[in-house]
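Heads up, one of the protein chains got dropped from this complex, but the rest are sitting where they should.
Which chain is which? They are A and B, in the order written, and residues in each are numbered from 1.
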Amino acid sequence: MEKHMVVCPYCGSGCKFNLLVEDDMVVGAEPLNGLTNQGELCLKGYCGYDFINDTKILTPRLYHPMIREHKGDPLKRVSWDTALNFVVDKLNAVKEKYGPDAIMTTGSSRGTGNESNLAMQRFARACLGTNNIDNCART
Amino acid sequence: MGNTFVIADPRKCVGCKACMSACLVKHFVPGDVPVARLNVVQIGQYTAPILCHHCSNAPCAAACPTHALYNEGDRVAVRLDRCIGCRSCVVACPFGAVDVVDRYDTAHVGDLKIGTAPCAMVIKCDRCVDRPEGPACIQACTSHALRLVNQDEIDAQRGRRSNDAAHELV
Partner (left out) sequence: MSCGVPGMEDAGCIFLFGYNPNTSHPIVARRIVRAKEKGAKIIVADPRFIETSRIADLYLPLKNGSNIAFLNAFANVIVKDGLMDEEFVKEHVTGFDEWWKTIEKYTPENTKEITGIDPGLLREAAHMYATAEPSSIIGWGMGVCQHLQNVEAVHTCAAIACITHQIGKPNSGVAPVRGQNNVQGACDMGALPNFFPGYQSVTDEKIKEKFAQAWHIPVDKLSDHVGYKVSDIGHLIDDGKLHAFVNMGEDPLQTEPDTDHLTEQLAKLDIFICLDIFMTQSCAVADVVLPATSWGEHEGVFTACDRTFQYFSAAVPPKGECKHDWQIISEISTRMGYPMHYENTKQIWDEECRAVWPAAYGATYEKMAGVGYAQWPIPTLEHKGSPDLFLGGKFSTPDQKAKLIAHDFEYPSEMPDKEYPLILCTVREVGHYSCRSMTGNCKELSRLAEEPGYAHINPKDAAARGINKEDLIWAYSRRGKIITRAFIDDRVNEGAVYMTYQWWIGKCNTLTLHHVDTRSHTPEDKFCAIQIERIDDQVWAEQHAQELYMKMKMRLSKVASAQNEPMED
């Protein structure tokens, strides 16, 4: 069994623990002596890793890019290349027609981590040219 | 002699339900019933899990017509396969610590699976006797509100209290 050190993705306490991994499946959580949690975990830390394994209890995980080519169409699977080009064409068109402030972006205050937020705000500000970036700190 | 059981200190309990999740993890295995054996009660001034006291003269075991509940050593044990779901134990338990729930079992006719049918099953703390680290709830408690008490500890506490009472009287 492998052990990988993580910080809990739920509340803002910042508890540290090991994820126990067998055959690329996360099978357990084991508290570590982190600054705030000191070897303790609440129920979300203790049982909150399951979703990684795609249990499909509530909603399925996403594995492939999908686009809706025209409004009203169903989503369909496409290659990364197609999806990214679609995104770029649409964003360029909006930027061209309405200016950069017609595009809103969000960071994420959840599992993605600080680095993705850094990348997103640089994208919004330096590439798009807007300060329209926010996160769900308000809800 | 007295039995050994898990007891909660409501002054320390923060109501976080880590104990319930740990209990559920322990029982979330094939052949068992995935329901927490303890229940955090939050009423008025009281917050703490209520769970089986493993009574020496257990009313649940006495009421059970099939010996699905029975005294074994210093605890009240459960044998799921004997339970007929009559709920006599639920009625008998003075702590509300025993429940009967539906378990969904796959019914078989020979090798043929014929879907799932609800089957009533008794749910009660088994004190994690098959768990080398001891009760999962105690290990998971974030505020050290849960502990195992046995006859020695109860005797010691009784001794302390009678001494305190004696001091009060002097």
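In the analysis below, contacts are C-beta pairs under 8 Å (C-beta built on N, C-alpha and C of every residue); 3 or more make two chains touch, one makes a residue touch a chain.
Predicted, not measured: the structure shown is a model, and the values here were computed from it.
Where subunit B meets the omitted chain, the residues involved are 10-12, 14-18, 20-21, 24-25, 28, 34-36, 42-47, 142-143. The missing chain lies against subunit A, touching residues 2, 4-16, 19, 21, 24-26, 32-37, 40-45, 47-52, 54-68, 71, 74-80, 82-88, 90-94, 97-98, 100-139.
To be clear about the criterion, only the chains that are shown with their structure count from here on.
Residues 16-18, 20-22, 24-25, 140, 142 of subunit B touch subunit A in their complex.
Listing the residues of subunit A that touch subunit B in their complex gives 40-43, 46-47.
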